[in-house]
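Have a look at the structure below before the remarks.
A protein chain is absent from this complex, but the other protein chains hold their places.
Now for chain A:
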Amino acid sequence: MPEKNLAAENMLRRHLANPFLVLSLPVDAGIEQIERQGQKILMMLAAGMSESASYETPLGTRSLSEELVREAIAELRDPDRRLIHEWWARAWRKP
């Protein structure tokens, strides 16, 4: 099937939610750092701190949610999935 604009759009949605972007962490962050940062952002969101409301992406600021943060932590706990996210995060960060 030729036209794939929707697929490209859906793929972009996935990659803008890259866990390293969501948690604002470098790709070499250890699991302890990931869990701690994730829990911290979750608590900041729960307390309604305005600085926790968004995160930076190469395509601008996007709003942050509890689900996004939880998903980011879980994705990085899985070594196989983490590899894929590392690859994309590096691709994002290198112009």
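Structure notes:
As a working rule, a contact is a pair of C-beta atoms (placed from the backbone, for glycine too) under 8 Å apart; a residue touches a chain by one contact, two chains touch by 3 or more; residues count from 1.
Here is the rule we go by: contacts and distances are computed from a predicted model.
Set against the options "Molecular chaperone DnaK", "ABC-2 type transport system permease protein", "Xanthine dehydrogenase family protein subunit M" or "Cytochrome bo(3) ubiquinol oxidase subunit 3", the UniProt name belonging to the omitted chain is "Molecular chaperone DnaK".
Residue positions on chain A in contact with the hidden chain: 1-7, 9-10, 13, 31-32, 35-36, 38-40, 42-44, 46-50, 65-67, 70-71, 73-74, 77-78, 91, in rising order.
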